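Heads up, one of the protein chains got dropped from this complex, but the rest are sitting where they should.
And then chain A:
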């Protein structure tokens, strides 16, 4: 059974200093076993400026079993599958400890973005490129960040378009999107409850 009291506490704790860490965790539905975490791409890396979404599933044994995390935003990184978003990180597997939290785990993922481990790859193609053609790797990673991890102005317009098509007034859609920070799902949830 998932320790929901602990998950609640973790969410509160995490949202308290969201400005400092930039790491956000929020429930995907009303169930606390499925969460969405977002981390900013670390500065000085090809991922800078991007906001990466991570899908978090809490197993029954949490916190005695590691949370199942994988990127839902596409990332070009030797330790992250470019296809599925699976993360190769020891603390999410055999090195998990119940003293770790969702926030510390996400921080580790963020650290992984700035320090790739090509010797222990998840995505062999990316790892090969990282080792052989580093410049190509950097530009590809940057391109992927631009393409998938940035909430560009065009992206916002697309979201507005999508929500308006669902039958919400455009002004309301814009203001709601602004309130939730451009998150389409959260905006939709909010619009439905209004």
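Definition applied: a contact is a pair of C-beta atoms (placed from the backbone, for glycine too) under 8 Å apart; a residue touches a chain by one contact, two chains touch by 3 or more; residues count from 1.
As a working rule, contacts and distances are computed from a predicted model.
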Name of the absent chain as recorded in UniProt (options "HSP70-domain-containing protein", "Trafficking protein particle complex subunit 20", "RING-type E3 ubiquitin transferase" or "Proteasome subunit beta"): "RING-type E3 ubiquitin transferase"
Residue of A:95, A:136, A:161 or A:175 touching the missing chain in the full complex: A:95
Of A:41, A:66, A:85 or A:116, the residue in touch with the unshown chain: A:66
Touch residues of chain A, complete complex, unshown partner: 3, 5-6, 9-10, 13, 61, 63-66, 93-101
